[in-house]
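Our next item is chain A:
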Amino acid sequence: MIYEGKQKIWSDYQKEIPDDHWYYVRSCIRQNFFPASERMFTEITRNVLGKDMYETPFHTTCGGIAYHADTIPQETVMTIVARQFALMTEAGYENYCPSCITSFGNYAEILETWREFPELEARIRENLWKACRREFNKPKYLAHTSDLIYHWREQIREKAKHLLINRETGEPLRIVEHIGCHYAKMFPHKGVGGAEYPYVLAGMVESWGGEVIDYPERRHCCGYGFRQYHVKANRGYSVSNTHKKFESMEPFHPDAIITNCPGCPYFLDRWQYVIAEQTGKTYGRNGYGIPVFTYEELAGLVLGYDPWDLGLQLHQVAVEPLLDKMGVEYDPKAKYLGLNKEDLMKPEMPSSIKCC
Partner candidate 1 sequence: MIDRIPSGFHPFVIPFLAGMSFVFLYCILGVVKIIYELSWAERRKLFLSLINPKYIYKNLRDIFLDCLIHVKLWKRNKLLGYMHSSIAFGWFMLIVLGHLEVFLFVPGRINLFYYPIFFNYFVAEDAVTLRGSLLFFLMDFFLVIVLSGIILAMIKRISSRLFGMRRTTRPSVMNNIGLYALWAIFPLRWLAESFTAHISGGSFLTVPANYLFREFLGNDLNMLPTWWAYSIALGVFMFVLPFSRYMHIPAEMLLIPMRNAGLKIRSARKGFARVQVLSCPNCGVCIDACPMTVNRGNVKDCTVYLTRQIRRNNERRIDEISDKCLMCGKCEALCQVGVEGPNLRLMQRATRSYRISPDFRDIDTEPMIAAAQGSKVLYFAGCMSRLTPVIPESVLSVMKKAGVDCTWMDRDDALCCGRPLFTAGRIEEAKQLVAKNEEIIIRSGADTLLVSCPICYKMFLENYHLPGIRVVNYIPYMYDLVKQGRLTLRKSDVCYVYHDPCELGRGCGIYDEPRKLLGRAAAIAEADKNKVESICCGGSLGSLSLNFQQRERMTKAALDNLYTSRADAIATACPLCKATFARYSDRPVHDMAEIIDART
Partner candidate 2 sequence: MTDFGFHLSKSSQLDLSRVDRERLNRLYELEPGARICMTCGSCGATCMAAPYSGMSVRKMLLHIERGLDVKPLLSKCMLCGKCTMVCPRGINTRNLILNVCKLYD
């Protein structure tokens, strides 16, 4: 690996990211998958970094899932997106940051389409007007929330309590970064670092002291693939793709996986259990899996938040091995206590994969 070669490519794919005043849009599914992630984003950006992060309860889905599952036509998606932009315009913002990668891709795709086909944009404006009497300005800047964390990575590093360094050996932790497919594969210039060697997560890992693993199937999809998971008949195909990634990263012995997409951490996490059930194989050390994190969770750990406040107990694969390596203090007994400190009961543990 020639690191300078990558740096050259990274320098070719940089994007302008304004430092403040963002209109924040949540993902449809992240709340359910890893509920603390989005809350941690607002927590870090507002309270730790002191940024203006506007949110409105009136925003809806962007239509991306339905669009990628081939259930609604493009014009419908565009009109939904137009309404989101109208909400932003009404709130007086011009920097738009979605939390979801598919949304980000969806917005990027729609903005590019409108740039190529202005008549389509005009028709969508008309649709929106007819539907809900709203008007919109296109966002001046579009960034994914991971772009923002990337942008503020050094500020986070300055406030860091724990780094991505193995406390016992002093070696950097070996991190697999997994980028959502819709982040830059469609429009490489919309992503930090481009599509082939994205830097958005790698940059965070490097800033926070870790080492990025470049394994052969790095570019491969997590396996979610919308239809592949949602239609049960295809689910074997979904898990097979995830399996392929794990087989490829296995020889590198990663300490953790960091992701920036709603589906990826979920499937990389949950499918490890399914793979272990079906093949008996686990990919971490001593029967554990490889812990999977969202970038907000990892940022939260770096900043010293309590793992259980970050919702890490909701992970299928046990995160404790990584916490131990990083030296994060946690109370094992508190893992399954609710916010009100009531015992939520320890879930049933699988036999095939160790989950603490």
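With respect to how the candidates were assembled, all candidates are chains of the complex that A comes from, given by their letters.
Everything below uses one rule, namely that contacts are C-beta pairs under 8 Å (C-beta built on N, C-alpha and C of every residue); 3 or more make two chains touch, one makes a residue touch a chain; residues count from 1.
Owing to the predicted nature of the structure, the values given are computational and were not obtained by experimental measurement.
Note on chain A: across 1 or 2, the candidate touching it in the complex is 2; the others do not touch it there. Within the complex formed with candidate 2, the chain A residues making contact are 232-233, 235-237, 239-240, 243-244, 274-275, 277-279.
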